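With one protein chain withheld, the remaining protein chains of the complex are depicted in position.
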Amino acid sequence: MEHTWDFSSILASRDLLLVGLGNTIRLGVLCLVVGLTAGLFVGAARYSRNRLINWPATAFIEVFRNTPALVQIMWFFFAFPIISPFQIDAFTAATLGLSLNTTAFCAEVYRGGIQSIHKGQWEAAKAIGMSYSQQMRRIILPQAIARMIPAFMNRAVELMKMTSLASVIAFGELMHQAKAISTYNFNPIETYTVVALIFFIMIYPMAMVVQRVELHLRRSDQ
Amino acid sequence: MGYEWDFGIVLRDFDVLLLGLVNTLKITILALLFGVPLGLGAALLRLSSNPAVRIPVGILIEFFRSTPPIVQLFWFFFALPLLTGIEIDPFRASVLTFSIQSSAFFAEVFRGGIVSIERGQWEAAKAIGMARNQTLRRIILPQAVKRMIPAFLERVIELMKTTTLVATVSYADLLYQANNIAQSTYRPLEVFTIAALMYFAILFPISMTVRRLERHLARTGETTAH
Partner (left out) sequence: MTEVLRIENLHKSFGANHVLKGIDLVVEKGQAVVLIGASGSGKSTLLRCVNFLETPSDGRVWLDGTLVGHQSNGAMDYRESDLIPIRSHVGMVFQHFNLFPHMTARQNVMEGPRTVLRLSKAECIERGEKYLRKVGLAEKMDAYPSHLSGGQQQRVAIARALAMEPRLMLFDEATSALDPELVGEVLQTMKDLADEGMTMLIVTHELGFAYSVSDKILFLHQGLIHEQGTPDEILVRPSQTRTREFLRGHATFRLPDAEF
C-alpha cells in the first residue's frame, strides 16, 4: 500500500504540540527535582541503623521500584482521591506517581554511590581526626557524587520517557496531544512519527552524555 | 478518614485479575523469546568493525532506547497498519513492540558484557588461531553471560513493568482488567492496590535475586555490565 506522507496537518497543529512539549518538560523537571531531593533523605533513612527508620524507607523504595509506573499513576488518579484530603487532578496524580517513583530509584543511587567508596577512605579521614559529618561531607560525598552522576542522568532519561504515561490519565503532555491530533486529523502515521522524533531529539543527547560521562569515569577510576 | 475498605468485592473478581496476570506474563515471555536473540544479534552487529553495519544498527538501538515505549506501541498499533495495509490486533502489536523495544535494551546488556571481557582473552584466543566467531562463542560469551545476568534480570523487570502499556490498546492484561473491575465495582482503591501488590509479588523476588547476584559477582571480582 502506498502512503503519501503529509506533514502539513502536523504543522498546522504545532501549537498543540508545543503546549504538550511544555507540559512534558514541566512534569519531567518537577519530578526530577522532587526525586533528587527526597531521594537523598529516603536513601539516608535506608542507610540508618535504626529499624524504625530504615524499614519504612526500605518498604517505600521496594514498592515503588517493583511496581509499574503506570499502575502508580493510575493508583494516584483513580484510587488515591477516595482517601485523599485534597483534590487530585491529572497533573497532581502524575506528579505524585512519577516523583515518588523517581525518589525510590534516586534513593538507591545515593546509597549505592556512598557504599561504593572504599572503606579505606573513611578510615583515612577518621585517622586524621575528622568527625563523621566531616568525613561524609569532605571526603565521601565528593567522590560518591561523581560516581552517581551517570546514574542520576539515567534516571532523568527514564523519567522523561515515563512522562508520556500521564497521557493515559489525560494530562495534556506531548503524547496526549498527539493522540488528540491524530484522532482529529486522522493522521496517526505522521503524528506518532513526529512525536517519536521529538522525544528522540530531547532524550538522545541526554543518553549520549551519560555514555560519555560513564566512559570518562571508568577511565579516571583506573 | 472514614473510608471503609472492602476487599471482598474485589476478591470475588480475583479470577478476572488472574486472567489478566496470565496475559501480562504471556506478553512478557513472548517479548523475551523474540527480544533476547534479536538483542544478541543487534549487539554483535553494533560491535562489527564495518561502520556501514555498526552505525545504522547503533542508531536503531538508540532510537528505541530513547523514545517512550507508549509512543512506539501507538506507532505500531495505529500507524503501521495504515502504512502496510495489514491489520494488526492489540496482542500482535504488543508482542511486536515489546520484542523490538526490549531487544534494544538487551543489545546493550550483551554489548556491555562482551566489552567487559579483557582484551587479553581475545588475544589469547587469536594467538592459538581461533577465528572471531569461535572466540566469541567459546571464550567471550560464556564469560560475559555470567556477568550479564543481573543486568539481564533488571531488564526483565523493566520489561514486565512496561507491558502495562498494552492496557492502553485494550489488551486484557492485569492493569486493563483491574481498570475494568474498578469501574464496575466502584472500588478503585482496593482494586488498584491489589493489582499493584500482584505486580510486586512477582517483581520483588526477581529484584532480590538481582541484588544477591550482584553482591556475589562483586565478591568474586566480576563487575556487572551496567
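Things worth noting here:
To keep things simple, chains are lettered A and B as they appear, and every chain counts its residues starting from 1.
Here, a residue touches a chain if its C-beta (ideal position, glycine included) is under 8 Å from a C-beta of that chain, and two chains touch if they have at least 3 such contacts.
Keep in mind the model is a prediction, meaning the values are calculated, not measured.
Shown chains touched by the undisplayed chain in the intact complex: B. Checked against the hidden chain, the listed residues B:134, B:170 or B:184 yield one contact partner: B:134.
The set of subunit B residues touching the chain not shown comprises 118, 120-121, 123-132, 134, 138-139, 142-143, 146.
By our rule, only the chains that are shown with their structure count from here on.
On the subunit A side of its complex with subunit B, the touching residues are 1, 3, 62-63, 65-72, 74-75, 78-80, 82-83, 85, 157, 161-165, 167-168, 175, 178-179, 182, 188-189, 192-193, 195-196, 199-200, 203-204, 207.
Those residues of subunit B that touch subunit A in the shared complex are 1, 3, 62-63, 65-72, 74-75, 78-79, 82-85, 157, 160-162, 164-165, 167-168, 175, 179, 182, 188-189, 191-193, 195-196, 199-200, 203-204, 207.
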